[in-house]
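Take a look at the following structure, please.
Note that this complex is displayed minus one protein chain, with the remaining chains in position.
Showing chain A:
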Amino acid sequence: MYQTESSWGSYMPPRNVGDPLERIERLASENAVVIFSISTCCMCHAIKRLFCGMGVHPTVHELDEDPRGKEMEKALMRLLGSSSAVPVVFIGGKLVGAMDRVMASHINGTLVPLLKEAGALWL
């Protein structure tokens, strides 16, 4: 049903079959900084601004604009053990967490080294 070729920018062509969590992990490993978001979510907006303010350009996947977004949302909720799926940040393919974790790691000085390691930041 879906084309293998797609002009959806940062989106990979969706597959009919596949574990949503697998898809999330795959998407997360494709770029240095990956944010799963919902276009109307204000906290997601805040986290995007945070990275931009640091000079990082994250890859953003808006789940409400993805046909398989709903199931990915559910998978993320399970992954985080939280009632809100977004925003979620992956750096260098590894899960960092939601806004509180990202902010905490920025304050305690571990976020910048992580970004540098993933190649998202240069001195």
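The rule is simple: a residue touches a chain if its C-beta (ideal position, glycine included) is under 8 Å from a C-beta of that chain, and two chains touch if they have at least 3 such contacts; residues count from 1.
In the analysis below, contacts and distances are computed from a predicted model.
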item	value
Candidate names "DOG1 domain-containing protein", "Glutathione S-transferase", "Palmitoyltransferase" or "Chromatin modification-related protein Eaf7/MRGBP"; UniProt protein name, chain not shown	"DOG1 domain-containing protein"
Absent chain, residues of chain A that touch it	40-43, 45-47, 49-50, 53-54, 84, 99-100, 103-104, 106-109, 111
